[in-house]
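A short worksheet on the structure shown next.
Note that one protein chain of the assembly has been removed; the remaining protein chains are unaltered in position.
Presenting subunit A:
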Amino acid sequence: MVGGRRKKQHFSRIHAFTCGKAYFRGDHSLIGGPGFSRVVYCNDPECFEASLLNYGGNYVRSTKYTLATFFPKSLFEQFRRVANFYFLICAILSFTPLSPYSSISNVLPLVVVIGATMGKEAVEDWKRKKQDIEMNNRKVKVHQGDGRFEHTKWMDLKVGDIVKVEKDEFFPADLILLSSSYEEAICYVETMNLDGETNLKLKQALEATSSLHEDSSFQNFKAVIRCEDPNANLYSFVGSLEFRKEQYPLSPQQLLLRDSKLRNTDYIFGAVIFTGHDTKVIQNSTEPPSKRSKIERRMDKIVYVLFALLVLLSVIGSIFFGIATREDLENGKMTRWYLRPDETTIYYDPERATVAAILQFLTALMLYSYLIPISLYVSIEVVKVLQSIFINQDLHMYYEEADKPARARTSNLNEELGQVDTILSDKTGTLTCNSMEFIKCSVAGTSYGRGITEVEKALAWRKVSPLAQDVTEEEGQVEEFKKEKPSVKGFNFLDERIMNGNWIKEPRADVIQKFLLLLAVCHTAIPEVDEEAGRTSYEAESPDEAAFVVAARELGFEFYERTQTRISFYEFDPLSGKKVERSYNLLNILEFSSSRKRMSVIVRNEEGKLLLLCKGADSVMFERLAKSGQEFAELTKEHIAEYADAGLRTLVIAYREIDEQEYVEFNEQFTEAKNLVSADREEMIEEAAGKIERDLILLGATAVEDKLQNGVPDCIDKLAQAGIKIWVLTGDKMETAINIGFACSLLRQGMKQIVINPETPEIKALEKSDDKSAAAAAFKASVLQQIAEGKRLLSSSNKDSEAVALIVDGKSLTYALEDDVKDNFLELAIGCASVICCRSSPKQKALVTRLVKSKTGSTTLAIGDGANDVGMLQEADIGVGISGVEGMQAVMSSDIAIAQFRFLERLLLVHGHWCYRRISSMICYFFYKNIAFGFTIFFYEIYASFSGQAVYNDWFLSLYNVFFTSLPVIALGVFDQDVSSRLCLKFPPLYQEGIQNVLFSWLRILAWLFNGVLSATIIFFFCIRAMQHQAFRKGGEVVGLEILGATMYTCVVWVVNCQMALSISYFTYIQHLFIWGGIVFWYIFLIAYGAIDPDISTSAYQVFIEACAPSGLYWLLTLLVLIASLLPYFAYSAIQMRFFPLYHQMIQWIRSDGQTDDPEYCHIVRQRSLSHTTVGYTARFEAKSKSSKERARDH
């Protein structure tokens, strides 16, 4: 309590909150009218009036289905798929005499397929249900009358209940804050789950209710709240509270939203106003968009092509059938009398041959349905689920520290991971850890700090061995790095020269002392002393400020107390070698603002001297230095440039002594400006501050690392080598964004930068004036002009194959995204090697994503960690959430969640590539095997007068996709690897296969379809030519329909399975088991089925044991057909593999030649396929060596 109260004072002291004072504004007159009709009887939810209102409970349901709606709804979903609907029609028709085969064999596969998909839906929904149950059964303390508060389940909350929420608990519903543990009824709220912002927000209750501090005070509490109806607007709220016959206005300041968290406050009391689905957060939640991968969309097109083929074949068949049927009666005489055309049914009636032909068309649709693989969808589902299990199980993507494995939340985008063209990345929390570390400083012209940044590390690594670059070693390095990670958060400074008090031995100890003193004093942080551990921790507005205070503490200047007027700290006294307590009087704080780019404090030290301590960006600080204070200016500037290149954030540190007279003058002006209530208050303050912040004496500079996550530069480098474009969309300011751009090698020295930021004085002046539209027009014109300029620059640098970077700020982005500009903008952006958008709002992030996705048609991946990235994640083709420290919102709306940015490398280059390859080969193969099968049926029809008689037994037909050929395909889809994960990472350009869609191009698909037709032709015609009318074995028996069917089927099973064996390049025991097992299983099935009573087995009865097996012809024919069918493909792939290998085949060659360990060779292979305009440190290194070579040549 004590600490809490102290802190409260500080915050209000520093920030001068103006909270809790809402007046009845215009909006409040609406209360009671339409849209503002809600009436809440606080603390009396059971009363008569309240029961009339009948507001919903607090039960929240996020499931798609309920028990009752599951069947109709999910069935409807299923049959919305064209293929499934077609199979449903087939199944229904199969009960009519139209069916070419028995209905059961037609319906069963459909039931299995639909059942499996519905089962998956049910399981997924059940998971959501369990989440709901957990959520709804959380407990919160609710007033039960008589001042008693008891734990109640969230779902039992009612509108009007009084709840007591304790520290670090979530609010169970939307509440009106009545009072808190603080005297002034304020509380701190973390709204990370709503908007991704990590800073705490302050809420304050009405004064009228703020005195209700105890449980018992609610015994007789009665109030009525009238407010707006449930809506989705998070930032507005209009209502009034009637308490003790008085009306008080309510504003968003009193509203506590569900899913936000109570922080730094022991407890609060609140009245429930919106429950369950009425709460703002749930009103806000949009149905997550259902995403489908490109491959699947193309697959649908293939299905349509096959439909067309199916219809074509059926039409051809039915025309021939119609002609043959009409000729059955010639002038009243029967030709094919054995069919009894004189006494026939509608299906074969020669007199109504047209009708018969149309009906035959339906039969044919069913008969050739094997062209469209019914099990394709379900097999793909199965494969994708298994693939995502592999992603989830990957140890290389498990983050030990947070105990978080990767999680594929939706499985239907796996293969899309292999085709990503553009990555749109958030910065804070995604590229960086969102923690600042004090890493270097330059004091008195000497650079201190031996810590190395990620960027330096990466660069150094490249310099040492530019060619050898082994994954394992790199990972080892990361491991090593982890061990030496600093134990102090925000401090990664290593330099024995100034640590442990050694600084006093340095030549300019006096400057160092002032420097450290400034770090300890010039800030707005608040200390929190942990008495037990004797440690002080700090709460600061921004993490870099915290890093300064921590650094000062670690170096001997421990700031421990702040009051309204005093700052106290321990100082390491160089003379006595002991800690000495100091306290300075704090006179003014000149706050940081984006235009000032600096902050200062004015203090009076213990000797009574007045000091102005100032820190700020180099761009504004150097011009404010006194002539005498520039002693170290040159060296410091050099250091700053060095730090910036290493991706560090730098601040210049300076001070000055003020005489009393000057201070008095300043203080007058400053106070006057502060008390001013007019539009130019800010300017006046700035002016006053600017006057005193001059003639500074330079002390040095600090360098803070906005710490990149482990391995980010390396990962970006790999992704860039793979040809993936990386855009950074951040809410940060431009400088920070550019810093990070350098830090992760998205930008490099010598790269041309196109900056679109038309903040010219004229436009600013226009904005100040009332003519907003003129300002907007001028702004837009300026943006347009800059885009045009950028394009010119781009085209000129394209000739020199130089990389160009584009940096846009949020405001310009608003105009750049307008309909008439965006195409221009996109053209420019696509041409650039890296794109950085700063100050962009969540909406803009989503818009940029949509722009890239829709205009270029390429696959986009968005990665982010905060709720402000949700829009982007949902808009992109794939949304990847970082399950880091910031809330779960991003993860919940992502498709795949990983713990660290660097895992993206493995996710895309390994899993993405594999999944893409697997799914695309699997689909091609699926169509192949079904075409091969379907065409044998069609060919047979030519010899059966197109009557619709199937050549195969009913059960052979229906089990084809289920048993004999499906498992190898699934094994292909789950396990196949063209190259191992190690090589995938070693040769990132391999990823281009996915981006260029080489493995699923129309040419390749059509080639497979053609191969299917070819196989079918060989199988069918070889079979019927070999098994003509002659005796089929020594016993003189001839071939009947059932023997031909069984033989052809055997050939098909052999051919498609061996084709699979030929086309995969990765045989584990699983592949062996499934492929050869499929063939063996066919024989087992044939024997078992043939042994069953002929009532069931019909034409398959004893066909193998009695007829086929003892016949030499059967076996010889199988061998012949097998080899002959595979020969074309084998010859083709032998030529292609050797003389026109794809990239993965090239790597296979390298592997089989044993050259993967020859670094030089691998480097050559990698390098040749790299583009010059790429980013990453490899490119940076190349550019550097290129320019140095050029320089050498010039000399």
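Going forward, a residue touches a chain if its C-beta (ideal position, glycine included) is under 8 Å from a C-beta of that chain, and two chains touch if they have at least 3 such contacts; residues count from 1.
What we mean here is this: contacts and distances are computed from a predicted model.
Participant: Can you tell which of "F-actin-capping protein subunit alpha", "Auxin-responsive protein", "Kynurenine--oxoglutarate transaminase 3" or "ALA-interacting subunit" UniProt lists for the chain that's not drawn?
Facilitator: Missing chain, UniProt protein name: "ALA-interacting subunit".
Participant: Please identify which residue in A:320, A:1066 or A:1083 touches the non-displayed chain.
Facilitator: That would be A:1066, which touches the missing chain.
Participant: Touch as defined at the start, partner being the missing chain; which of A:176, A:202, A:756 or A:951 qualifies?
Facilitator: Going through A:176, A:202, A:756 or A:951 one by one, A:951 is the residue touching the chain not shown.
Participant: List the residues of subunit A that touch the chain left out of this view.
Facilitator: 100, 333-340, 343-345, 347-348, 389-390, 392-396, 398, 400, 403-405, 471-472, 475-476, 479, 723, 914, 943-945, 947-949, 951, 975, 977, 980-982, 989, 992, 995-996, 998, 1022, 1024-1045, 1065-1071, 1093-1095, 1098, 1101-1102, 1106-1107, 1111-1113, 1116-1117, 1119-1120, 1123-1124, 1127, 1130-1131, 1133-1134, 1137-1140, 1142-1143, 1145-1146, 1148-1153, 1161, 1164-1165, 1168-1169, 1171, 1173
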